[in-house]
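Structure first, then comments.
Left out: one protein chain. Kept in place: all the others.
In order of appearance the chains are A, B and C, and numbering begins at 1 in each one.
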Amino acid sequence: MNEVCFKNIDKKEPWSLSTYEASGGYSVWRKILKGELSPENIIDELKASGLRGRGGAGFPTGLKWSFMPRNSDIQKYVVCNSDEGEPGTCKDRDILRFNPHSVIEGMAIGGYVMKASVGYNYIRGEFMEPFYRFEAALKEAYKTGLLGKNISGSSVSFDLYTHLGAGAYICGEETALIESLEGKKGQPRFKPPFPANVGLYGKPTTVNNTESFASVPEILAKGGKWFHDLGVKNSGGCKLFSVTGHVKRPANFEVPMGIPFKDLLDMAGGIRDGRKLKAVIPGGSSTPVLTADEALAMNMDYDSIENAGSMLGAGSVIVMDDSTCMVKTLTRLAHFYYDESCGQCTPCREGTGWLYRILKRIMDGDGKSGDLDLLNNVGSNILGNTICALGDAAAMPVESFLRNFSEEFEYYIENGKSMVKDNV
Amino acid sequence: MFEIEIDGKLVNAEAGEKLIEVTDRVGISVPRFCYHEKLSVAANCRMCLVDVEGAPKPQPACSTPVSEGMKVSTQNEKAKSAQKSVMEFLLINHPLDCPICDQGGECELQDVAMSYGSNVSRFNEGKRVIADSNIGALIHTDMTRCIHCTRCVRFGTEIAGIMEMGGTGRGESLKIEPFLNEGIQSELSGNMIDVCPVGALTSKPFRYELRSWQMNSTESIARHDLVGSNINVQTYKGKVKRIVARSNDSVNETWISDRDRFSYEGLSHSNRLLKPQVKFDGTWKEVSWEVALDFCVKGLLRSAGESNSMNSLGVLASKTATLEEYYLLQKLVSELGCENIDYRLGVKDTKNTINLESNVKLSDLEKIDHALIVGSYTRLEQPMINHRLRKAALRGGTVDVINSMQFDFNLALNNENIIIPCEIANLLASTLKVVLESTNQDVPEELNKLTITKSATKIAKKLLSSDASVIVLGEHVINNDNAKNISNLVAMLAKNTNSSTLNLSKTGNSIAADIAGFFPGKDGLDVNSMLGKDMNAYIMFDVYPEYDFHNSSTAIKALSDKNSFIVSMNSFYNNNVADYSDVMLPISSYYETSGTHVNIEGEFQTFAASVKAPQESKPAWKVIKVLADLLDISGFNYSDSSNVLEEAKHNIKQGHRAEESINITDTNSVEVIWQPSPYSIDALLRHSDSLQETKIGQINKATMNSSTAKHLNLGDKDDYLGVPVVISSLVANNCVFINANKSTPSEEQA
Amino acid sequence: MISNKAKKEINSWVEKYPEGRQSSAVMEALKIVQSENGNSLTTELIQEVADYLDMPGIAAQEVATFYENYNHSPMAKNVIRVCHNISCMLNGSDELITHLESKTGVKTGEVTQDGNICVKKVECLGACVGAPMLQIDDKYYEHLTLEKVDAIIDGLKEGK
Partner (left out) sequence: MFDKLIKIFKDFTLSELLLGMSVTAKELVNTKITVQFPEERTPISPRFRGIHALRRYPNGEERCIACKLCEAVCPANAITIESEMRDDGTRRTTQYDIDLFKCIYCGFCEEACPVDAIVETQIFDYAFESREGSVLTKERLLEIGDENKKLIDKTKLEDSKYR
């Protein structure tokens, strides 16, 4: 536990450069500056490590980095996505707060591999504490000569800046984030072209999650194989899981992939107040909800969760006990997507509002018998028809909530009140 | 080139093409709202979703590039269900007010809903309502109907070049609106009505008048600028009710300027001249055509006097007549044995003015890599040509400008030279010198004494280094003291730098006038000589003296003082015309007669009459024909205006070719450039109320910098030559740039 | 008017972006101007920011209305942003909000009469392990109880 991003978390001032360097930080970066590591080596190591994008989509990082056109001389960019906003997820905030240098080093390495001399870390606007920490770390790094033009006499240049968001969940989508970085509304772009060809300011760009970048230095220091073997097949390494909801000790845990959900639940102290587990959302609010039985039988890795009927996502485990009213929970989530839809494409703009209004009506006691079919149908009409994944994210919980807890919804429509008596 | 399969059919596709371009080409219909062939792809309406084999989700045809071996279905279950669900989403918040919506009957949403919509709504929640914003006199908004396709937003940023509409807010509360409620200011704004697929943006002057199916549509040509935009004139019960763009990629693509779109309003203005009138003892009497024409004939014959010579007849026409009208009038006059004929009413000295040919195709204009604009604000004066130049600039072309005032161009300028009018010739000459020197050619003596300035070197370098460049000469220099020199210098510059030229000073249908030979014969008088002489008679064709003559009060005085017999043919009533004329013959205005417009490419664009001339007014070419018959002149047996055109085509005249000499004169006093404001250039525009209400229509100012104002002893509350003074540092020193929607300057200043 | 201090601050952001891409700084510029203008923006200010960054006014307006952190009507000195998304809801944020409403005497989204406090319900603030939580200015307050909230509000009322 706590071997990569959180390895210094228990030390004094874990965010300082000295703490980071004392545990081997920047060793990889210095090796690069000395010319001892080639981009190809790094990509091979990353591919061997099995590191998959930690932002939710789980795309292999090594492969993503190899997509960047490396031979042309045009300006390229690496961008770190610290616009953490998926309900249930709060790991990047802690990485920025407690281990900012790992992100800096990871981004610098990325810049070197992809021949991008400029990087931006897009931090969500509300994360002011992490922002100050990161800025301080940047200052330290510049002062020590780890960043800048022709760093310590080498031919490597890397400038890193922070950009602050201003409150829009959609900017967590990489193309929306790029638009936002350009000073526009955070409306996702359609793909193709992919950012690796046309990204920030029209230049090739790679966007990775904070945790992905933070994991890179440790992987390269200890070897891809070491990292891979921490986890299981198809899900290499360890990952941060934010366990929240009805648990005794909600917290972030960096644990090897493939750990049984039960163990993770125990680490968080189990269900609070001696209640029973009712449902689990394993990967953040956009992933399908699982019943207690499904959850208890699964392990925390990509394949196992997919087999259980959901997705690992960003590793945000939301635990619900038997006092939870599922109608209310789904309404809450539907409101979130309704509020955060960017409004660009039709199904999401119109559909999220429709979903929310139907649920709200049910909550207000005005549900009608056909409403559940309608909800399902509207959800499936959004699914797959939008520019970005927000539409899908809004539709997927609806489908899974209705599938797994249909009797609760039917009860609510019929009786105008929740089936769960003492719901919170 | 490779093959792809769409709906089981094999079709050819080119790499880089989008799927929708292929389906459109082969005639497979894919519903769409946000896609527009002349705008960038947004892929936001999601209506064009189709099933691409191998893709897990349906793909939007507008943004999916074709690839070899692609198999696409636009009709299968997956595609249909995606399209139907998008249709439902679009309709849930769209009001059901088609019966009062002006777009009803020509609405893309309505059409697509017929095939993809459901007849029952499953949406039981409240519909979204959005407050409208007032965006000016031309466009009415009903934003509740908006489907957020962002075509208008993209039109603004990409075509008009000013981002005026934007999408504010997010999610369901996304609103398409302008920022400040100042109204849309673009000179191309009316195209937003055309691109809007629903009734959110509709024509304000046309509001609630008719349904689209009630009107007849005739193809016509708009004549307010040098391109002759292709339009459809929509009429109802003999009245022009609306004008919309007609696609023609070699002329106007799918866009037309606001001038072309809304000027029709003037046709039904109460100021139309509707009946022939004759002045008996100083008072006007409405008479029949027979009486009026008889009066004309008698008057003209009497004016010839005993010698029976028509040497003392002057014939003047405005710049807006058709080729046929110019030709017939010219023929009539020359048959009478008179050579005093001219259309260059606004030119101070016809011997010293621009004579430059245009030799670039409009569609090639957007491919040039450099343009030098001399004396023109192309954006407002020639919007469609400016649009092509802007396209060139967006493709990476550069634009240099030599002007006397800094204008708000909507394209990036590389190098802007703001100089006083008398220096323009010097700058061009010194540029020519640089060009000649750097190409190792002999420098003519006249240029030897010139010093080479930095800006001249810059301009020359750019012209020399460009493969396809164009020099654009505008209207601002027609009355420059060195106009002829400037014209010659531009021609020589173009020759030596291998550039094309574009002469924007021949506005209206002047090119047709030249072709028809509507200029003084060898011994004939030009306009200014006529006015300076005692002419016994005049025939004035659609002349509005206070706007058309270079010096209005001198002209009016000349026409009214001398006891000449004056026949005026006009489409609008005008007080001054009534003062000096003896007969007023009501003639057709735009869209009321058949004819031909010759555009800057030299393209003959013939149009038919869309409506009949109102009341007793008649198509002008017929009036001239009958007048010729009554004067017993043979050879006027035309049954149709196309006969006239045929004959005119066989008798194409060449204008005088000016000799290439340069002799620059210097002036030291304050120089005035008088330019009618864009919506005041002809009688029809001046009578179009909605256009006059717009910001552009309201332009009426004499701009000068503070030191010029001081020199002239003027403040910003004063008038200069009857035009309100605006003090601004945008104008070159010692220069006054007047943009007026009123008459031309009066005597005192000339 | 944008003050010189604000301009300096905006410039420090503009420097981060490539030349000609100064409009990337619009989000921060708007925040800076907003905080100088008592926590809210006006159309004039937005136009000024747009002019300063050489971008169309409507583009700045789009940004100012798209993102949540901008206010377009007079705002309280202290904005209490309470997360009411799923993890916080499971941990009693609704109760918290009701409590805050009764404590401040105004509904969420409204400003107290003295212009001191406004409670806003917001979506996930990314501190789910600290649920329920709220944000005032730059600071997060996590693991809240009704007592802790009382103390925070009292602190604000005393003008701390």
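Criterion: contacts are C-beta pairs under 8 Å (C-beta built on N, C-alpha and C of every residue); 3 or more make two chains touch, one makes a residue touch a chain.
As the structure is a computational prediction, the values presented were derived from the model and not from experiment.
S.K.: Among the chains present in the display, which ones are touched by the chain that isn't there?
M.R.: The chain that is not shown touches these displayed chains: B.
S.K.: Considering the complete complex, identify which of B:108, B:209, B:335 or B:546 is in touch with the unshown chain.
M.R.: That would be B:209, which touches the missing chain.
S.K.: Among B:26, B:100, B:394 or B:652, which residue is in contact with the omitted chain in the full complex?
M.R.: B:100
S.K.: Taking the full complex into account, what residues of chain B touch the chain not shown?
M.R.: Touching the chain left out of view, chain B contributes residues 98-100, 104, 207-211, 213-214.
Following the convention adopted for this analysis, only the chains that are shown with their structure count from here on.
S.K.: So, what's the distance in Å between the C-alpha centres of chain C and chain A?
M.R.: 24
S.K.: Provide the C-alpha centroid distance between chain A and chain B, rounded to the nearest whole angstrom.
M.R.: Inter-chain centre distance comes to 55 Å.
S.K.: Quick one: which residues in chain A touch 2 or more of the other chains?
M.R.: Counting only residues that touch two or more other chains, chain A contributes 168, 185, 339-340, 342.
S.K.: Going by the contact rule already set, what residues in chain B reach two or more other chains?
M.R.: Within chain B, the residues that touch at least two other chains are 167, 169-170.
S.K.: Under the touch definition given earlier, write down the residues of chain C that touch chain B in their complex.
M.R.: 43, 46-47, 56-59, 61-62, 65-66
S.K.: Under the touch definition given earlier, write down the residues of chain B that touch chain C in their complex.
M.R.: The contact residues of chain B facing chain C are 162-170, 178-180.
S.K.: Sort out for me which residues of chain C touch chain A in the complex.
M.R.: Residue list for chain C touching chain A: 16-18, 21, 23-28, 30-31, 53, 55, 59, 62-63, 66-70, 81, 84-87, 89-92, 94-95, 122-131, 135, 137-140.
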